[in-house]
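The complex appears here minus one protein chain, its other protein chains still in place.
Right, chain A next:
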């Protein structure tokens, strides 16, 4: 009996590790890209995408696991970015020390927004986070010299690692890939922990979760705070990469883009944020679209994904693969449909 239990546990750990493997392989391939001497434009685009992906991993904990959608997530990235810029300007705080400080700042903001909004539940949260994004942009724009108003702030500090200057584009790219890897592993660890199970329980049925001893309100706020930590780190990387930040980068449009990326990629699976972030960053480039065209394409993509692939692109691919190999999931979806109709 005990032996069986141990085997069970070993089995589930093995299964969990196997789910991480594809992401690690893809990230290893991505890390090898500089060997093929890519253009600077490609590297810049990839760095921006990677910085987004870090925030997307946080958003996937919130949306994919807990079932709560934030429409103001770029604002939490903004809190991190401005924290980094202000800390550097006023206190001479460098890149590495700014990381935990900015993560903390974004987490605190998430808690301040989350406590009142998550108590009222569901759709209110979407609206509250959206309003928070707008509000932050207004505050930053009217913050005078302290926030640099509409022009924003410059950040000219060097990023060094073990004495090496990381500002060079290829090095910064590799560093961002390392951060993306950490974000993916962190999100994987959350998904496969008892904490992740708790969040999924809340996503599936709040009333039942509460009746089983889960403090639903506190865990929802907690998930938002966790997603804020990812956003804060993403903000620091962004500020140091661009060297200049301004309020419009963190207003409603970027927030909608983040939500769109996580939905297109698929929020529940570990590959989703990576796929969504890369796709949305590179699609206009590959298809040679202008900004207006690309917005239209994104809109169409989003509608198509919501209607055809509720688990996002990656979820759809996984399901298609399973269908191809086992040939029986059709029945499962029918049964699930029946069960849902019953509720």
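Just a few scattered comments:
We take it that contacts are C-beta pairs under 8 Å (C-beta built on N, C-alpha and C of every residue); 3 or more make two chains touch, one makes a residue touch a chain; residues count from 1.
The working rule: contacts and distances are computed from a predicted model.
In the listed set "ABC transporter ATP-binding protein", "NADH-quinone oxidoreductase subunit F", "Sarcosine oxidase delta subunit" or "4Fe-4S dicluster domain-containing protein", the entry agreeing with the UniProt name of the missing subunit chain is "ABC transporter ATP-binding protein".
Annotation: of A:60, A:106, A:181 or A:198, A:198 touches the absent chain (contact as defined above). Which of A:93, A:216 or A:317 touches the hidden chain is settled by the complete complex: it is A:216.
Residues of chain A in contact with the chain left out of this view: 5, 8, 194, 197-198, 200-201, 203-205, 207-216, 332, 335-336, 339-340, 342-343.
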